[in-house]
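Yeah, one chain of the complex is gone here, protein chain that is, but the others are all in their spots.
Our next item is subunit A:
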Amino acid sequence: MDTVACIKRVPDTGAKLTLTDDEQEIDTSHLGFTISPHEECAVEEAIQVADDHDGTATVMSLGSVDADEQLRTGLAMTADEATLLETDGEEWRPRETAAALADALSADSGTDPEFDLLLFGNESADVANHQVGVRVAERLDMPFVAGVSDLTIEDGIAVAERDVTGGTEVYELDLPAAVGVKEGLNQPRYASMRAKMQARKQSIGRQDPVAGEFDGGIEKVRLEAPESTEGAAEVLGEGPDAVPAVVDLLRDDLEVI
């Protein structure tokens, strides 16, 4: 059973989000990059399902050549193959991205997709458009469920769970199927040093993405980092000596005791 996980390279932001002067992007000059948490789980699941069912796991990304780094992380986690739909680094919009992924996923296989399970992160960590997975699935005429927190493959069926208030909804999808997964689905493995070294030597398939033409669309004007209005915290004290002040606060001001 073959699987494909679609992933995106995003900045590994920490304590503060700083924008570039033109307000078009996050200033990444001091940042590393990562696969977002939902998609790390997508990669892990793709690998586990392929391993359990004698198949091949592929990681695929649309992005600049720098996204090789995230694809290599996928390979180091023991995905078998990696494909980059190489762009010039400009932000692609969701309809274009979905069209290009769907094109790449069907290109070498005619009408029938060659894989059985296609995984996306529920939404990308950065832009969070919440639609690429659905649009790809529609183009490939595959069933799709978003928000998946648990997945089991049995007898040609994907059993997918989604958390709702007070429980979970269970869906049963005939394979081939597509899902948008959330962090918590599994514990993604850490790639060993050795695996990382080996992944550096593996080759990454490259394709030119085919975007297609679309009328209108959503166009970014600028980004804004909401200013936190609060200043520094009121320091109640240092170490255990602060405890009486904390108790006063909890009892008198916050009334939680």
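Rule of thumb we're sticking to: contacts are C-beta pairs under 8 Å (C-beta built on N, C-alpha and C of every residue); 3 or more make two chains touch, one makes a residue touch a chain; residues count from 1.
Simple rule for what comes next: contacts and distances are computed from a predicted model.
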| item | value |
| --- | --- |
| Per UniProt record, name of the chain withheld from view ["Electron transfer flavor protein alpha subunit-like protein", "Branched-chain amino acid ABC transporter permease", "Succinate dehydrogenase subunit D" or "Cytochrome b/b6/petB"] | "Electron transfer flavor protein alpha subunit-like protein" |
| Option touching the unshown chain, where A:53, A:200 or A:251 are the choices | A:251 |
| Positions on subunit A where the hidden chain makes contact | 13-17, 26, 36-38, 93-95, 98, 123, 125-131, 134-135, 138-139, 143-147, 161-162, 164, 166-174, 182-184, 187, 214-226, 228, 230-240, 242-244, 246-247, 249-251, 254, 256-257 |
